[in-house]
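Note that this complex is displayed minus one protein chain, with the remaining chains in position.
Here the chain labels run A and B in written order, and each chain numbers its own residues starting at 1.
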Amino acid sequence: MAIPGNKDTRDGVLFSLPFVLIYLFLLVFPIIFGLYISFYKWDILSSRKFIGLGNYISLFKDKTFYTSLWHTFQFVFITTPILMVAGFVMALFVNSKSPLRGAGENIFFIPYVLSITVIGTLWAWLFQKNYGLFNQLFMLLGHAKVGWLTDPQKAMWSVSAATIWWTAGFNMILFSAGMKQISAEVYESARIDGAGYFRILKDITIPLLRPTIVLCLLLQIIASFKVFGQVYVMTGGGPYGKTRVLIQYIYENGFTYFKMGYSSAMAYVLFLLIMVISVVYYKIMGREK
Amino acid sequence: MKKKILFIVALVVLVLWIFPLVWLVITSLKLEEDVLTDVFSIFPKRPTLQNYAKAFSSTYILKWLWNSTVVSVATMILTLAVDAPIAYAMAKIKFRGRQILFWFVMAGMMIPFQVIIIPLYLQFNSYGLVNTLSAAILPRLALPIGIFILKQFFEGIPDELEEAAFIDGSGRGRIFTTIILPLGKSALATVMILSFINAWNDFLWPLIAISDTAKYTITVGIANFQGVHGTDYSLIMSGAVIASVPQFVFYFIFRKKIVEGIAMTGIKG
């Protein structure tokens, strides 16, 4: 909103300055450096060799780049809808009149507190084919052992399950805070008008939560595209590379194979991809006002 | 009747949901030899605090917890200090370049961290900050996620409140500190918790930026419980518990603040 005297630009700049300065130094500058490197062949420790678009041309011909990107997409497709729905349902529960809602809020959020390596190791252990709890239970019930992490059809789903357990609470908090901002009167008048639970949900809650949903979904998508840690800990990218996500491939090329330029090029392609998806997403969401 | 069914369903879901965490703690109380064989006992047949003893015998574990506390608290405070003003500007101040700024800042979240490790390290080295806790703190301040969460909430604060204050002669700064911040308490608390947790759990960068074992954060330190050629699950789980307990404590303390903060809001009408 404009104020008398119209010092908007000055104020806008002043308020933004602290963050923008830090951002420029600690994020933008390294990012630009990384982009610069993508045009070189560099093994980190020796001098660089300029090769123009060489890395980009190579990556477009690299089968593993595509399979890794595909695996990342698989992860995004599986986890995004489930995490959104799960977070939303949890938030509904936490804002309901159930006597369990307090316990629910804690139980659903607490996993988020654990670090990525802990999540990976814990769930790798639960899913362990021969000694993990799940299979031990299965065997007790007479069912065969399941290769949760060793069966290529199941591995990504298992990693996704662990991720959902880990981060659904984050979505829950965002949605819950948004729900709390909706005043009780709005619900009251709807109920007086005779609307049932699902009707209220559809016509009031969800529309009023739209900004939160839009933000949450975007954050979710961006974060999912950068998945790496928990997949790596649980499957090592296996079986036979079937869960190797793009970030793992980027990391390996940079730090295990010392192909830093190539690694950067792939990272920038991913960056651009995420950027394009985000812009398109925002445009679509904006249009549906 | 419906209520009873829902209650039972909810209860079952909650029990199943908390179960892996319970399993984590149970495993940490098992002897290494029993981890593979004593799978089903709700409580280990031969419970032991051996893993915890082993973890604490590591000379530095308390120092690590302290380092993590310093890093996480500093990150949390600084994140708020830096994110809140720009979030307010983006939400409420119509200035030129606002939209471009939004995308500029959003883009920062899209870059994979792996690609900036080396340039960031070289930078910190030139500042003379490698192997310091500051190195662990500063890069996180450039992460914009807190801004978006705060912006979201600030946008929900009615303009009328600001207008009234302007008419009364308040300037932007005053409005920010006396109106926006108090009303955005729940959002601020949320961002505080999230930035604390993310700082605490940060692994790769602190690992690379800090070389002295004494200066490690707890997440980096306990990673070494994983062996080169074999996984001692019980020890790793005990490390996980030790590393997570402070965060549980922090969360429970702050949870009350969120609830209070939310109770104070509710002006939307």
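Simple rule for what comes next: contacts are C-beta pairs under 8 Å (C-beta built on N, C-alpha and C of every residue); 3 or more make two chains touch, one makes a residue touch a chain.
Please note the rule applied: contacts and distances are computed from a predicted model.
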item	value
Complex member absent from the view - protein name from UniProt, among "Sugar ABC transporter permease", "NADH-quinone oxidoreductase subunit N", "Transmembrane protein" or "Extracellular solute-binding protein family 1"	"Extracellular solute-binding protein family 1"
Touch with the omitted chain, as defined above, among B:K92, B:K151, B:K185 or B:K215	B:K215
Missing-chain contacts mapped onto chain B	33, 36-37, 70, 74, 77-78, 81-82, 85, 117-118, 121-122, 125, 128-134, 137-138, 169-174, 176-177, 204, 207-208, 211-213, 215, 223-232
Missing-chain contacts mapped onto chain A	14, 18, 43-46, 58, 121, 124, 128-131, 147, 149-151, 233-241, 252, 255-259, 262
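Basically, only the chains that are shown with their structure count from here on.
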item	value
Residues of chain B touching chain A in the complex	6-7, 10-11, 14, 17-18, 20-21, 23-24, 27, 35-36, 39-40, 81-83, 85-86, 88-90, 92-98, 101, 103, 105-120, 123, 138-139, 141-145, 147-149, 152-153, 155-156, 159, 162-163, 166, 172, 176, 186-187, 190, 194, 197, 200-201, 203, 219, 223, 226, 231, 233, 236-237, 240, 243-244, 247-248, 251-252, 255, 262, 265-266, 268-269
Touching residues on chain A, where the partner in the complex is chain B	1-4, 7-9, 11-16, 18-20, 22-23, 25-31, 33-34, 37, 44, 93, 98-100, 103-118, 121-123, 125-126, 131, 133, 136, 140, 165, 170, 173-174, 177-178, 180-183, 185, 211-212, 215, 219, 222, 225-226, 228-229, 247, 250-251, 254-255, 260, 263-264, 267-268, 270-271, 274-275, 278-279
